[in-house]
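Missing here is one protein chain; the remaining ones are kept as they sit in the complex.
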Amino acid sequence: MKLAVMVNEGPYQHQSADSAYQFTKAALDNGHEISRVFFYHDGVNNGTRYGVPPQDDRNITQLWSELSKQHNLDLVVCVAAAQRRGILDADEAKRHGKSGDNIADGFRISGLGQLIEAGIQADRLVVFGD
Amino acid sequence: MAMLHTVNKSPSERNTLDSCLNHAKSGSSVLLFEDGIYAVVKGSAAAGRLKEAAGVSVYALGPDLKARGIDEDQVIDGVTVVDYAGFVDLVTRHENVQSWL
Partner (left out) sequence: MSETIKKFLYVNRKAPYGSIYALESLEVVLIGAAFDQDVSLAFVDDGVFQIAKGQKTNEIGMKNFSPTYSALGDYEVTKIYVEKESLEERGLTPDNLLHLTYEDEDDDYAEKDSIRFVSRAELSEIMDQQDVILSF
């Protein structure tokens, strides 16, 4: 089946990001297609490459980046939510006069339309949040 | 049209489980995961509510039980424990999914 996932919370603060990751991984391992993972609200914080969590625990952003690379996933960070919370790609940083960008590998910034489109195109959309 | 409802917050922290059960139609399923798994612990008030939910199939995510030190023998009867693959299966087997946050 074609599944879409929505992640409403940032890494570590709530278990949502982990649960979403584990679900996504299990779906892929079981032969399903993950058509898009859409990060909204604090979920956009999953997309920063500047996290340096303790070495003896999981690096959530890196897990997403690796899964994305392995399975050619579409990890989309909502532009509006990202702007509020300071997650920027090079274009956004330039547009807003910021000294740098921080989007992690495998993630891209785009509009809320991508969430709606994911809902239309997938067989199921599962929301992970608080 | 059987719906899969998911509840991820503890029944003593939020009203999510109550709200879910108030709206879950007979024939639907409820998956408890993350802190939501506390609802299936024997002797808890929430477990009582679950037992009363007529016609609703109850599932709990095993990894979240284990993480919180809940053995399967502490889980009320009638609950099916699933892993993440089982979670995915539940999503695909139901017509639609509603996450109660």
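So that you can tell them apart, the chains are marked A and B in the order they are listed, and the count of residues begins at 1 in each.
Methods note: a residue touches a chain if its C-beta (ideal position, glycine included) is under 8 Å from a C-beta of that chain, and two chains touch if they have at least 3 such contacts.
What you see is a predicted model; the values in this text were computed from it and never measured.
Participant: With respect to the chain omitted from the figure, which of A:V37, A:I60 or A:A81 is a touching residue?
Facilitator: Final answer for the missing-chain contact: A:A81.
Participant: Touching residues of chain B against the unshown chain: what are they?
Facilitator: On the chain B side, contact with the omitted chain comes from 1, 3, 15, 19, 22-25, 28, 96-101.
Participant: Touching residues of chain A against the unshown chain: what are they?
Facilitator: Touching the missing chain: residues 6, 8, 40-41, 80-81, 111-113, 115-117, 119-121, 125, 127, 129.
We adopt the following convention: only the chains that are shown with their structure count from here on.
Participant: How many Å are there between the centre of chain A and the centre of chain B, using C-alpha atoms for each centre?
Facilitator: One centre to the other, that is 26 Å.
Participant: So in the complex, which bits of chain A are touching chain B?
Facilitator: 1, 3, 8, 15-16, 19, 22-23, 25-27, 29-30, 32, 123-130
Participant: Quick check: in the complex, which residue numbers of chain B touch chain A?
Facilitator: That would be residues 6, 8-9, 33-35, 63, 83-85, 87-89, 91-92, 96-97, 99, 101 of chain B.
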